[in-house]
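Removed from the display is one protein chain of the complex; every other protein chain stays in position.
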Amino acid sequence: MQAFGYSEPTTVAKATGAAAANAEGRYLAGGQSLLAAMKLGLAAPGELIDLGRVPELRGIKVEGNGALLTIGATTTHAEVAASLEVGARIPALAALAGGIGDRQVRNRGTLGGSLANDDPAADYPAAVLGLGATVNTNQRQIAADDFFKGLFETALAPGELIVSVTFPVPKKAAYEKFRNPASRFALVGVFVAQAAQGPRVAVTGAGSRGVFRVKAMEQALARDWSAKAIESVAVPAADLQTDLHASAEYRANLVTVLARRAVAAA
Amino acid sequence: MKIPVSLTVNGQPVSVEIEPRTLLVEFLRGPLQLTGTHVGCDTAQCGACTVLVDGKPVKSCNMLAIQAQGATVTTIEGLARDGNLHPMQAAFRKHHGLQCGFCTPGMVLSAVGLATQHKQPTEAQIREALDGNFCRCTGYHNIVKAVQEGLAEMTTA
Partner (left out) sequence: MTDTTVREKSSTPARERATQPSGPIGARIERKEDLRFLTGSGQYTDDVTLPHQSYACFVRSPHAHARLRSIRTDTAKRSPGVLAVYTGADIPPAVGGLPCGWLITGVDGKPMKEPKHPILAQGKVRYVGDPVAIVVAETYDQAKEAAQLVEVDYEPLPAVVDVRDALRKGAPAVHDEAPDNVCYVWALGDKAAVDAAFAKAAHVTTLEFVNNRLIPNAIEPRACNAAYARADDSYTLYVANQNPHVERLLMTAFVLGLPEHKVRVIAPDVGGGFGSKIYLYAEETVCVWAAKLVNRPIKWTAERSESFQADAHGRDHVTKAELALDKDGKFLAMRVKTTAAMGAYLSTFASCIPTILYATLLAGQYTTPAIHCEVTAVFTNTAPVDAYRGAGRPEATYVVERLVATAAREMAIAQDEIRRRNFIRKFPYATPVALTYDTGDYEACLDGAMKLADVAGFPKRKEEAAKRGKLRGLGWSSYIEACGLAPSNVAGSLGARAGLFEAGEVRVHPTGKVTVFTGSHSHGQGHETTFAQVVADRLGIAVDDVDVVHGDTGRIPFGMGTYGSRSIAVGGTAIMKAVDKVVAKGRKIAAHLMEVSDADVEFRDGKFTVKGTDKNVPFAQVALTAYVPHNYPLDKLEPGLDETAFYDPTNFTYPAGTHICEVEIDPETGETRIVSFSACDDFGNIINPMIVEGQVHGGLAQGIGQALLEGCVYDRESGQLLTGSYMDYAMPRAADLPSFKVDTRVTPCTHNPLGVKGCGEAGAIGAPAAVINAICDATGAKDVEMPATSERVWRTLRAGQKRS
């Protein structure tokens, strides 16, 4: 791994200050994607700004009389999976977090790290988009629909830091994931939610431009929240990814099957 | 650039200066000469490098040593106490849960770390819980049996 500088801020202000001072700097959360990329030479930041000592970035809070759940950016997947608050209010989110990567990865990997990286096969983007969550940064609040911009691309400006994510508690929700047998990322993952403003369906792993919503399914579910309502709603294979692991056609099939199963399970 | 790091490894306090890029596994295998922790891949998947950091299994190949600042680290060398095998080590031996031994330290520590999550997991739960540890020798059959018994022994011990 190439050498780099290192700082260990204790507040959000100090962290963003460090980032502002060094254009080559990158935030380090759990490091499960970043360190792996650095080892392979796919990333070579000049400085790592370790967020591990910033208390403001941690923790899970219930807000808005129980209607909102705010999760700190450096909360690990394992903490979300085990959280009683999350389990009671959005069990689908706890289950999703409990299925990311493997147990060791979940003990280090974080919500904010996953979102900032925006891997097109990551699980969390499906939940954030599927629940219509809000990404809170040091500068602003970004709606999920505006946050994801493509493969490994987000609305975050240089130096902008995810502080937390606020999830509205849905009436019901579920996540169905078909794992890539090699990487354990999602070959296809579908998050469905019966949210206050109506149904939402978000798909990860399949899109050629990253996580996306399936409006046709949402409309069908708005008319009739049932597995049957979407069993013949297909996403066009042309919009989906073909790679070593699956064709777009197969992924399109999985989207419909998994969406149906998620609705049934929600 | 070198940075001071202090942590506890297998019950012993350790304070040294290291380059920030030093991975926890490099720190353990290099300066500390704890070569029981192995490296089997470069994409943080095989789990041979698994150690316990504050009781939780993590992949020491995907964590900087400085991220373990102030933490308590347990490696395979720190598991046996007073010359007695930890119940999980004993269960692996009894059930032939290891062959070449290379994945074994990570596998055993991953299994020990499971105790905080499950006291009496089912076979399916154990298999899922071992998702982050590859073994190419055993076909996992005897590892699953060993983990089941090791966890039961840890609970009664």
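A and B label the chains in the order they appear, each numbered from 1.
The rule we apply is simple: a residue touches a chain if its C-beta (ideal position, glycine included) is under 8 Å from a C-beta of that chain, and two chains touch if they have at least 3 such contacts.
Quick caveat: nothing in here was measured; it's all calculated off a predicted structure.
*Asks:* Given that one chain is not shown, what are the shown chains it touches?
*Replies:* Output: missing chain touches A, B.
*Asks:* Which residue among A:N22, A:N138, A:S183 or A:S208 touches the omitted chain?
*Replies:* A:S183
*Asks:* If the hidden chain were put back, which residues of chain A would touch it?
*Replies:* 1-2, 40, 178, 181-183, 244-247, 250, 253-254, 257
*Asks:* Name, in rising order, the residues on chain B that touch the hidden chain in the full complex.
*Replies:* Residues touching the hidden chain, for chain B, are 21, 29, 34-43, 45-46, 48, 75-77, 79-80, 85, 89, 92-94, 96, 98-105, 108, 123-124, 126-128, 130-131, 133-144.
The rule is simple: only the chains that are shown with their structure count from here on.
*Asks:* Centre to centre, by mean C-alpha position, how many angstrom separate chain A and chain B?
*Replies:* Their C-alpha centroids are separated by 28 Å.
*Asks:* Please give the residue numbers of chain A that touch chain B in the complex, ascending.
*Replies:* Going by the criterion above, the answer is residues 1-6, 8, 28, 31-32, 35-36, 39-40, 48, 50, 52, 78, 82, 101-105, 107-108, 183-184.
*Asks:* For chain B, which residues are in contact with chain A within the complex?
*Replies:* It is residues 1, 3, 19-21, 23, 42-45, 47, 50, 53, 56-59, 61-64, 66-67, 69, 110, 113-114, 117, 129, 131-133 of chain B that touch chain A.
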